[in-house]
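Below is one structure, written out as structure tokens; comments come after it.
Yeah, one chain of the complex is gone here, protein chain that is, but the others are all in their spots.
On to subunit A.
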Amino acid sequence: MSDDESKVAPADNGAAGAYWRENIRLLVLLMAIWFLVSFGAGILFRPFLDQFHIGGFPLGFWFAQQGSIYVFMALVFFYTWKMKRIERKYDLDD
């Protein structure tokens, strides 16, 4: 859960610490999007979004049954790609 990141103890040693902080920043951002498309658009704001339509779908309903899943996939692949770059930057890749 993204709100627990505040408890992370500050890392001590150079590269590993900077790498970890950058990782956490990325995680917070991506988990926020994860929350917004599913719990946000699909549940909390669904009644509001349902007044708009794409094709035959009420928008909130579409997020709940289709859209959120597409975004989930994009999030995981973006994270994989971005982390690889961050790891190279700090020379920590496997």
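Keep in mind that, in the parts below, contacts are C-beta pairs under 8 Å (C-beta built on N, C-alpha and C of every residue); 3 or more make two chains touch, one makes a residue touch a chain; residues count from 1.
One rule holds for everything that comes next: contacts and distances are computed from a predicted model.
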item: Listed names "Dihydropyrimidine dehydrogenase", "Multicomponent Na+:H+ antiporter subunit C", "Cation acetate symporter" or "Polar amino acid transport system permease protein", matching UniProt entry of the absent chain; value: "Cation acetate symporter"
item: Subunit A residues touching the omitted chain (full complex); value: 1, 4-5, 7-9, 11, 16, 19-20, 23, 27, 30-31, 34, 38-39, 42-44, 46, 50, 54-58, 61-62, 64-66, 68-70, 72-73, 75-77, 79-80, 83-84, 87, 92-94
